[in-house]
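Excluded from the complex is one protein chain; the other protein chains are retained at their positions.
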Amino acid sequence: MTASHALFPGTFDPFTLGHLDVLKRAVRIFDSVTVGVAAHHAKQHLLNLEERLALIEACVEDLASVQVAPITGLLVDAAREMGACSIVRGVRTAMDLEYERQMAQTNQALWSEVDTVFLLPSPLVAHISSTLVRQIARMGADIRPFVAESALPLIASAVEREG
Amino acid sequence: MTASHALFPGTFDPFTLGHLDVLKRAVRIFDSVTVGVAAHHAKQHLLNLEERLALIEACVEDLASVQVAPITGLLVDAAREMGACSIVRGVRTAMDLEYERQMAQTNQALWSEVDTVFLLPSPLVAHISSTLVRQIARMGADIRPFVAESALPLIASAVEREG
Amino acid sequence: MTASHALFPGTFDPFTLGHLDVLKRAVRIFDSVTVGVAAHHAKQHLLNLEERLALIEACVEDLASVQVAPITGLLVDAAREMGACSIVRGVRTAMDLEYERQMAQTNQALWSEVDTVFLLPSPLVAHISSTLVRQIARMGADIRPFVAESALPLIASAVEREG
Amino acid sequence: MTASHALFPGTFDPFTLGHLDVLKRAVRIFDSVTVGVAAHHAKQHLLNLEERLALIEACVEDLASVQVAPITGLLVDAAREMGACSIVRGVRTAMDLEYERQMAQTNQALWSEVDTVFLLPSPLVAHISSTLVRQIARMGADIRPFVAESALPLIASAVEREG
Amino acid sequence: MTASHALFPGTFDPFTLGHLDVLKRAVRIFDSVTVGVAAHHAKQHLLNLEERLALIEACVEDLASVQVAPITGLLVDAAREMGACSIVRGVRTAMDLEYERQMAQTNQALWSEVDTVFLLPSPLVAHISSTLVRQIARMGADIRPFVAESALPLIASAVEREG
Partner (left out) sequence: MTASHALFPGTFDPFTLGHLDVLKRAVRIFDSVTVGVAAHHAKQHLLNLEERLALIEACVEDLASVQVAPITGLLVDAAREMGACSIVRGVRTAMDLEYERQMAQTNQALWSEVDTVFLLPSPLVAHISSTLVRQIARMGADIRPFVAESALPLIASAVEREG
């Protein structure tokens, strides 16, 4: 019985209640889980890497088996280095699955020992998308239905900075 | 670190190379996996419960952490009794996911502690369906691209019995 | 400003909390809504037509603008006779939509003045399916997460009758 | 430049304007096309094999490069025997594609030289389904929006026979 | 019997025959409909807000119960202010529905009294996309199959301006 280790990768701009829900399900399955935060991200970002890492740290402090780390190169290289043979992804829709299947098979072509494990978020939070949260935050509306309490100050100051 | 236990349920009429592929992926993630065979099944069956159990036993004899067992009542009751908090399902298509999501949320309404874990079969075997294998076997055609070598005699005798 | 009237058709074996959720949304949009219960239904039924009508009557007694009626012929003929130019359908999944689109366009080919209006059930009840509820009820398990309190006695006696 | 030959298989109970639309597109691509009619079919049929063959013959008499033939065994065996390396299928929805992909890959596992070619019916007829046409015909309603004029007498007499 | 009011929001760059088709269906259901034009839009726009408003005004002048208005903030705030409890959206594909479901549930998290009503455009215009129309117009090709006659001059002058 070896300790099982999973990588839960994403951009997390910001980390939402949907991400937290999937993470908690992964924690029940794996001995340890690393939340891997993509260092670079193509879309017009709200939070920089340091803010995204800090925000997740604040959200997961009660989850003893969870670590947070940046990912700079290929996802499979990061997984291999940290000894994680499972990549965890939340799937909300059929459309998500199609995209994720493409990614999963590409990752397996790059490293044959890695598997992707798909988990369903609770239907209560399955509609939450980081893109929509950024839009709503930028319009000055209330984002408490979408992110953890501890995420609010960091997002508020990022919105203010964009001004 | 508790031992993790997963239930991989299905009708398995017959257990195919696609099922075996998903099972082997589950074995890499969980400390033990039980293949749960639905005792009753609505579709016009080829193999009876005993044959389906025996066929799977023959296919998994090299997988030390795998057990095979019939399921007679509710799936979540079976999972609870064997202490399995994870239900493993293979998803091949977007359509599969829609159906599985409905099942997973219904199961969680019946037992809140159970999660469903979705795994992707290899693209080499993802098209294999038990329904098609039954049709092809009944037409007397070669089913070796679809099932394990050890499954062939049982299927052949069931087809012969149907006449 | 003419009174708008919609038809909400289905087999409703049984009428679930998912159906009730969609109906309540229709009530907010239309001046009156008729729940149309298909007289014949192909699947192995649990409740007969009278029971299905009675069960829905019990569930909708607080909804003043709702009527319940059987449908015996073509759906569009029933809609035309009752002066309902809108057919209401709940859609839970992408798969549902594909099927419903086919039905909606076939109905419009039969009567060009009819439109189908799609509503989303709440995510809390979107997973509920009559087929699964019948299976769970037949196994003797608790169906209170899926149907209205007032539906329980009729379902219980139908299950008992089946023995 | 060899003559290209395609097989357009189906149950065709009945052959609809949707099937005819796909067939005419296939005729523009291939030198000859055989409409292959599945001899056995699982669903509760309206037309028997002879009627289905006769109905299609009546619909395609203006299409010089089209033949009609029954298929009794495996689809790929029929294709191989008639020298047809392409199987033509109409796809109307995303759901259709998922099912067809499974069939296509299973067929290619049985005969590696066969390809499936997917064509889109015109949006004007894409919603037409044989299952719905059978239901509408059995209710005595007008099916002229869905099938060719020449198909009407055969369907009418089959409905009458069912009584 | 209160007057029912719906909001039909979009970017409408440009408003197409597909949008017009959905709008006309909404007009048959609701006592009044407001076409809400998103003031800001992320994609590389062809028409500015004033042009988009003017183009729609020209297309809807025969529809007495329709108003046109810009939307500057959150969609649900606009709906609430104009007393519209229904948001109307056209869905063409299964993919559309997945995206719309996410939006609809996010909107309901922000204002619980709002419902989204999905309508199907006619299959004759369901393929029309504003993005493709912009591309085709910029290539100097004929866009009359896609937009109303009254929309042509405004689009032509916008294309000319881009040079």
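Every chain is named by a letter (A, B, C, D and E) in the order it is written, and numbering of its residues begins at 1.
FYI, a residue touches a chain if its C-beta (ideal position, glycine included) is under 8 Å from a C-beta of that chain, and two chains touch if they have at least 3 such contacts.
Owing to the predicted nature of the structure, the values given are computational and were not obtained by experimental measurement.
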item: Which of D:V91, D:I136 or D:L154 contacts the chain that the document leaves out; value: D:V91
item: Residue numbers in chain E that touch the chain omitted from display; value: 92-95, 126-129, 132, 136, 139, 141-142, 145-146
item: Residue ranges of chain B at the interface with the undisplayed chain; value: 93-95, 123-124, 126-127
item: In chain A, positions touching the absent partner; value: 73-74, 77, 94-95, 98-99, 101-106, 109-110
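Keep in mind that, in the parts below, only the chains that are shown with their structure count from here on.
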item: Chain pair repeating B-D, as identified from A-C, A-E or D-E when over half of the contact pairs by residue number coincide; value: A-E
item: Residue list for chain E, restricted to those that touch at least two other chains; value: 94-95, 98, 101, 104-105, 123
